[in-house]
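Would you mind keeping the following structure in view while I ask a few things?
Missing here: one protein chain of the complex. Every other protein chain is in place.
In this document, chain identifiers A and B correspond to the written order of the chains, with residue numbering beginning at 1 in each.
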Amino acid sequence: MTRGTSSVGTGVVAASAKSEAAEVAVKGNGWTGLIPIAIGILIALVLHFALPAPQRSYNTQILQIIGIVIVLAVSLNIVNGMTGQFSIGHAGFMAVGGYTAASITYYGSMLLWGSTTKHGGFLGSGDWLFLGSCLAGGLVAAIAGYVVGLPSLRLRGDYLAIVTLGFGEIIRVVLQQTGPLIEDVEALRSVGLKQLVPPPLGGSLGFSGIPKYTNLFWVYSILTITLVVAYRLKSSSAGRSMISVREDEIAAQAMGVNIARQKVTAFVVAAFFAGVAGGLFAHSTGTVSPKDAGFQQSFDYVIMTVLGGRGSISGVTLAAIFLTVLPELLRDFEQYRLIVYALLLIIMMLVRPQGLLGIHEVWEMFNRRRRKAETSGSDVSPAEVGP
Amino acid sequence: MKSSTEGLTAKSGVIAGGAASGSDALLDVREIGISFGGLKAVQKFSLRLPRAGLYGLIGPNGAGKTTVFNLLTGVYQPDSGEIQLGAQRLGQGKPHEITAAGIARTFQNIRLFPSLSVLDNVRLAGQLHNRHGLLSTVIRSRGYRREEEQLRQRSLELLQIFELQDRADELACNLSYGHQRKLEIIRALATNPKVLLLDEPAAGLNPQEKLALAESIRQIRDRFQVAVLLIEHDMPLVMKICERITVLEYGITISEGTPADVQNDPRVIAAYLGAGLEDA
Partner (left out) sequence: MSDFAQTLITAIAIGSLYALIALGYTMVYGILKFINFAHSDIVVLGAWGSYSLSVRILPALGYGLKEVPPVWVALMILLLAMIFCGAIGFTIERLAYRPLRRAPRLNVLITAIGVSLLLQNVGQLSFVFGASPQDMPPLLSDRALATFSFGEGESARQLVIGMVDVVIFATATSLMLIMQYLVFHTKLGVAMRAVSFNTDTAALMGIPVDRVVSFTFVLGSMLAAAAGFLIVMKYPSISQPAHTIWVLLGLKAFVAAVIGGIGNVRGAVLGGFVIAFVEQFGAFYVSSNYRDVYVFTLLILILLVKPSGLLGSTLREKV
């Protein structure tokens, strides 16, 4: 069945043909789209050089973690908030990305430079290896997202939740069964294929000794790209499609939306960013372990989307910041943290299920026009269909 | 008025064909049917809808009218029979594919997207013919922006035709009932259809609004050159604007013809009022 504009039976398009025939004026050239990203990268540069390094400053560390967490929450929001699916295995994608990135950097460093310590200065060759490995992590995670997204086509909310949960747990178990890391350069160079099964990813102890390439510059540059992509997705035709899938699948299909494709796309995009974030995390703490794929981790991001507003990028960002900073401030009450989260979740569902901001962004909350309900009473005048 | 279809009515429950001859028909439905478990919801339903035709589909509640719509739009896959739109066989297509091919519909219970604005509801329907992919969307390429602007203008024009442009930024859920019904129709039109299926568009409207609606439907057919198939319970409305009417009862077509034909068909009267009133 081919898509296409109708040439027979003119229909609606002919009726308003004049707008299509005329050249529609569009401002700017092909590069204007990159401006916000450039600004973000600039800010990231400034942050990086103005603030002390993460190794030396606790506050910088927090800032770094916040940036990464926002990437994870906002990416999950694309699936849970905008498309209305319920994925509770997001950490699985993060772990997949983290492990992929770690392997490339760790073993790559050994092969290229003979050791796993950081190589090169700011934007040196080590940094570029790191960026490459994070992107690779995102790609592998995206593939995983595709695989996980496929069952979502046939499953409703509850079932999908279980499948995504199962995915996270499967990843965790599989990672636990991996073999010990190869720490000797000579051993690595002469490694045979047999030693790669099971892959040397550290097993249940985790993958440690990862060179800590993550810094404020990388985190906030990638965060900028994530936010820009998420926002542009939301306020575009793709966003409308995703939201229609969330609101009413049957009506969406009737309006020509390929709901299967939208759902899978959402999963793939979200998984990509989660994978990149996983790479950032791995190179921040220097370790990534199987339990990072588990449900307990996924839950943190789920609660951020629920609290912030399902579909609101700014809402989820604020929730992410709030829920990352708060536990740090309340270190002493750590054992009560999950209890508070749990109660928060229950109360939110009882009192304000759409989250604090719903689907609106922070700046939209001030737009009174939207909130004024139209006065009841129906339209009496006949619809004038013009000449 | 005696018509040749009466004889056919007496013989079988199947009426084949209508005023349009085979080659003329835009939408050619040939004996489609579907069962749910043991229940035969629709049996051997046929219809020939010509270009710019305005046909009606009526019948008591539970007769299977909405099921026919669902079969035509791919929500259900027919167990038997064929559907052809122009030269295209629609067969087992998915709903979004059928909409792209040119059949649009409205829903009995309004199914607008409540979180989207009025304009966005229309834009969503109109964007199915857009060609730009994810990457262009994200980098906001010139081509993407141009397509979006065209879509926006087209959508606003549509809203203007129906005098809803002032509400373009309102959330769809905040509209009055009458406006929501209008938006349902506008949205379906935005998909640039060849055939428009309206499912009880007059439900819940007062008599004045129904008059306006009747006029609108005619004008929609004339201006946009779409064929219209209408499910309705409001008899005066149907009799007034439909050129031909098909009557369903328990999934079976019991009558088909002009309004006059159908009004006088004893089987139709019996279906609506119960048997035993032929002499009434």
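Methods note: a residue touches a chain if its C-beta (ideal position, glycine included) is under 8 Å from a C-beta of that chain, and two chains touch if they have at least 3 such contacts.
Predicted, not measured: the structure shown is a model, and the values here were computed from it.
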| item | value |
| --- | --- |
| Sole residue of B:Phe45, B:Tyr76, B:Phe113 or B:Phe224 that reaches the chain not shown, by the stated touch rule | B:Tyr76 |
| Contact footprint on subunit A, counting only the chain that is left out | 84, 86, 88, 151, 154-159, 161-163, 165-167, 169-170, 173-174, 176-177, 250, 294-295, 299, 302, 306, 335, 338-339, 341-346, 349-350, 353 |
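Keep in mind that, in the parts below, only the chains that are shown with their structure count from here on.
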| item | value |
| --- | --- |
| Residue numbers on subunit A that touch subunit B, as the complex places them | 1, 3-6, 8-16, 19-20, 24-26, 28-30, 32-34, 228-229, 232-233, 236-238, 240-241, 243-244, 246-248, 250-259, 265, 269, 311, 358-359, 369-370, 372-386 |
| Touching residues on subunit B, where the partner in the complex is subunit A | 26, 51, 73-75, 86, 88, 90, 93-102, 104-105, 107, 111-117, 120, 123-125, 127-130, 132, 134, 137-142, 144-146, 148-151, 153-154, 157-158, 161-163, 167, 169-171, 174-179, 182, 187, 189-194, 205-206, 208-209, 211-213, 215-216, 219-220, 222-227 |
